[in-house]
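Below is a structure I'd like to ask you about.
Note that one protein chain is taken out, while the other chains of the complex remain in position.
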Amino acid sequence: MVGQVVISGLLAGSIYAMVALGLGLIFGVMRVLNVAHGPLLMLGAYTTFWLFQWLGLNPYLSLLVTMPALFLVGVLLQGTLVRRVVDAPELSSLLLTFGVSIALVNLAQLAFTSDLRSVEYLTGSFVVGSFAISKPRLAACAFAVAITGASFVFLRSTRLGKAIRAVSQSREVAQVCGIDVQRIHLLAFGLGTALAAAGGTLVAVMVAIQPEMGQVYTFKSFLVIVLGGAGNYPGALLGGLFLGLVEQLSSLFLTAQVNEAVAYVLLVLVLLVRPTGLLRGRV
Amino acid sequence: MTMKSFLRRGRLCAPAMVVAIGLASVPLPAGAQTPIRIGASMSVTGTYAKPGTYQREGYEVCIDELNAKGGILGRKVELVIYDDQSQPATAVRLYEKLVTEDKVDAVMGPYSSAVSEAVANVTEKYKKVMVAPLAATTSIFKKGRKYIFMVITPAENYLEGLIDMAAKRGLKTVAIINEDTLFPKASAAGTVEAAKKRGMQVVLQEAYPKGNTDFSALLVKVKAANPDVLAAGTYFDDAVAITRQMKELNVNPKMFGLTVGGDLPEFYDLLKQNAEYVYGSTQWDESLPFPGQKEFLAAYTKKFKREPSYHAAAGYAGCLIYAEAVKRAGTLDSDRVREQLLKMEIRTAFGDYKVDADGFQVAHKMVMLQWQDGKRVVVWPDDLASGKPRYPTPEWSKR
Partner (left out) sequence: MKRRAPIALLVLAAALALYPLEATGYGLRVMLQLFMWIALAQSWNLISGLTGYVSFGHVVFYGTGAYASSLLIVKAGLPWPLACLGGGVAGALLALIIGWPCLRLRGPYFAIAMLGLNEVMRVVVSYYEGLTGGGNGLSLPTLDASLAIYYAMGLVAAGVTAVAHAILTSRFGLRLMTIREDEVAGEAMGIDTLRYKLYALVLSAIGPGIVGGLSARDQGYIEPISVFPLIMTITMIVMALFGGKGTIWGPVLGATVLFLFQEAVWARFVYLHQLLFGAIIVAVVLLMPRGILGVLQQKYNLPRTI
């Protein structure tokens, strides 16, 4: 039983990690907690659904559409709204993005109705010994690992990636070094949103799609980036897997009702004992 | 005092506000030959938006039908609807508004047990009869209230049929899972009772929070308990997610039944062949041979271009039941209408209506459906069944 649950936890955790990495990028670079992260994921899921519905596009291939499309949405949001609250106290950015969040959900209700949708593409499982490994979850995990890996390579090895890391370490110094901070902000918000969109695409194959599906991912991502240490990108990865495991194990040993509470209690403990997160320091 | 110093004292703007509110609350004069106005708040947005919309449409079809037949007591009927956003506090305010400001002639119930429970205090206070077609929780009706009437079968009886069918086939063990909110919880409790009564053993009972999407750990526990029957107290999203993940984790009990969700057309749209063999319980099905069924279906599909759900049928029937009681009483007077509602026995497109002295439904019966080749087939009770249950349930991969 425990083995099965650990598998489920790791599969779920890999998606949390990818989505949270997106939120963590935005937070690391700008210190903005994007409450609209989940609803943006929802937009990604709907994009996948409509492409599948109208064009019969393979949902995994639709990553090639959803990620760039939501990248643009993210850049647009940053350029028009979020840009104005980057330096304001955190209350401003929390409220602003919350406003965007409920507006997006309401727009989705108007445009797509509250009817549940699904992408029936891949179902069933591989049975290995006494373990069942869900096919759509395994596929989602594989893509999440690949995308997260690519993001790391980008952050570590490219000039832009290094610039992003520089800005998240110290905006002033980065500016002095000739980095266009405004442009990095746009890029970070776009990338963060694209990662949320990828999450949307992958979960679209697993769960029912509806306008309010995103909110839980916002909260989970908050948890993950705090657990992993804000602005610490490998930390987000570890935090995601950790959250997936904690949720599944507390459902198994206690009850599904408490897994959210267990995760939050852990969060507060981590914050108090180790305010920098599970992994100390930054990339 | 200059304007500037007036403003400096800032606080003075407040009395102006009171005047504004005073003006806003002047009631509208009621005309002499006005139509009968029936008010309700409905969950147009929020958590219950979907069933709430169906219910409102049921009311609308009923109002159209009444007007086509010349209205009630020779007067036309009109519907006044507000959005309560699925929130009890908002609904309470709106029913106060309907009764004291809009001065509607009658009210109908909102969607959901939780909202009905809150609103019932207002309607009791003003002695307004309220037929609450979508309140399924027993406790609402057992608090000594006089003016609220139930239309649908209580939550506790939802899976009676599943247990009955299982017991008849000699199945011994049952696992019960449910969302942790009023209605699914009550239906789970009722299922436990029913199972015990039939000598079945409850091997697992567990709740999960509203909005849960990952049921892996819970289903792993179910698999370990290895029950003959899995009964789930669900709303809809969770019904779909549980069925999907049962396939993913290869959890395959001999019978698997759901409260709400398994009965909706969308269930099959979302799950396709994986919905086969799943049992769903429902308050109503369009295939049932009730009087007025054809007319209701025709009117509904013509107006809204899609199939009605049971919420729509219940709303439609609740409104017809109220209208019938008014006709029999010959007046809109609450106490006289109440008398009629208490002693009336009537069969509508939704099935039977008869209440006990508390306004609690005793006649209406649930039916069990099973998905067979993409169609909902009524398999229980025997006298209403249109087919036989397909049993035993094959492997997931062979559906």
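Here the chain labels run A and B in written order, and each chain numbers its own residues starting at 1.
Operating definition for what follows: a residue touches a chain if its C-beta (ideal position, glycine included) is under 8 Å from a C-beta of that chain, and two chains touch if they have at least 3 such contacts.
For clarity, every value in this text was computed on a predicted model and none was experimentally measured.
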- Among the options B:97, B:198, B:327 or B:347, which residue touches the chain absent from this view? B:97
- Touching the absent chain when the full complex is considered, from A:11, A:33 or A:86: A:33
- Residue in contact with the excluded chain [from B:63, B:194, B:207 or B:378]: B:207
- Residue of A:3, A:99 or A:149 touching the missing chain in the full complex: A:99
- Among B:180, B:339 or B:352, single out the residue that touches the unshown chain. B:180
- Task: Go through chain B and note every residue touching the omitted chain.
- Result: 1, 4-5, 7-15, 17-18, 20-22, 24-25, 27, 44-45, 82-83, 85, 87-90, 92-93, 96-97, 99-101, 114, 117-118, 121-122, 124-126, 139, 143-145, 179-182, 184-186, 207, 209-210
- Could you please point out the chain A residues that touch the chain left off the display? 27, 31, 33, 81, 84-85, 88-92, 94-96, 98-107, 109-110, 219, 222-223, 226, 230, 255, 257-258, 260-261, 264-265, 267-268, 271-272, 275
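We adopt the following convention: only the chains that are shown with their structure count from here on.
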- Task: Could you please state the distance in Å, as a whole number, between where the Cα atoms of chain A are centred and where those of chain B are centred?
- Result: 36
- Message: List the residues on chain A that touch chain B in their complex, please.
- Response: 1, 4-5, 8, 12, 109, 114-118, 120, 123-125, 127, 132, 134-137, 206-208, 210, 213, 216, 247-249, 251-252, 255-257, 260
- Contacting residues of chain B [partner chain A, same complex]: 45, 49-50, 180, 206-209, 211-218, 220-221, 224, 236-237, 240-241, 244-245, 247-250, 266, 269-272, 274, 396-397
